[in-house]
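All protein chains of the complex are present and in place, except for one that has been dropped.
Right, subunit A next:
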Amino acid sequence: MSLLTLNNIEVVYDSVFLAVKGISIEVPEGGLVALLGANGAGKSSVLKAISGLLRSERGAVSRGQATFRHENLLALDPPERVRRGLVHVLEGRRVFEHLSPAENLLAATTMHRDRTRVTRRLDEMLTLFPRLAERANAKAGYLSGGEQQMLAIARALMTEPKLILLDEPSLGLAPFLVDEIFDVIRRINAEQGVAVLLVEQNAVAALDLVQSAYLIEQGRVVMSGSAEALRANPDIQEAYLAGHNQVDYHAVKHYRRRKRWLA
């Protein structure tokens, strides 16, 4: 059963610039789905259309339908969408810099009335992310990039989502941190049953993680399918996975040189 369905969504900025040109995607309950594509392809705009955060950038959904658990999403304002169970982790982490990590987590609990539940959830997050517990009283702005990304994910999980939208969680992180973040994503998907819609430029890592993916170019879905199918596709290998059957330029040069000598 599908949790989130986008049908022919169009996103327009400033009433003139068409960034997303009719995209249809589907995220199943408890699924792990990636949106792949180059810079400026429209991946982040799709996420913002889902979470409703286009408005603060003068963008709008100009056409199409979005349903989340059989409910029309587009009629709801962003805080209301969070209450329905979808949460957006913004690109570039966007933690509350002047708040401590614990306060960052607390700020994301306005929808929960039950204080004991909030405290329990907070403890859960600090066990899931032990590095945050170590620095619980520092200002979040002084955490390292990886720690901030973990904080942003933990903050989103405080809202107890059914679906988490992750916008480039590996951005600007060292490779071993990327692995750590992706491990965390795998765990929250497996252990808490949270569906994940992941936007990534790092296609290698993303295709290892997800079940299915959509490839977006210039605001359109140009390819979609299971992760294995996409990984096996020669075009994708060439453009996004840095090719396994690459031409060996060293050999090429050697061959030419020899030929010139003989001729």
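Everything that follows uses one rule, which is that a contact is a pair of C-beta atoms (placed from the backbone, for glycine too) under 8 Å apart; a residue touches a chain by one contact, two chains touch by 3 or more; residues count from 1.
Rule of thumb we're sticking to: contacts and distances are computed from a predicted model.
Student: One chain is missing here; what is its name in UniProt, given the choices "Amino acid/amide ABC transporter membrane protein 1 (HAAT family)", "Vitamin B12 dependent methionine synthase, activation domain", "ArsR family transcriptional regulator" or "NADH-quinone oxidoreductase subunit K"?
Tutor: "Amino acid/amide ABC transporter membrane protein 1 (HAAT family)"
Student: Going by the contact rule already stated, which one of A:Lys21, A:Arg63, A:Arg83 or A:Arg131 would touch the omitted chain in the full complex?
Tutor: Checking the options A:Lys21, A:Arg63, A:Arg83 or A:Arg131, the one contacting the hidden chain is A:Arg83.
Student: Which residue from A:Ala60, A:Leu74, A:Met111 or A:Met223 sits in contact with the chain not drawn here?
Tutor: A:Met111
Student: Considering the whole complex, which of A:Glu97, A:Asp114, A:Asp208 or A:Glu228 touches the chain not shown?
Tutor: Missing-chain contact among the listed residues: A:Glu97.
Student: Under the stated touch rule, tell me which residues of subunit A contact the chain that is not displayed.
Tutor: 51-53, 56, 58, 78-79, 82-83, 87-90, 94-99, 103-104, 106-111, 139, 141-142, 145, 155-156, 158-159
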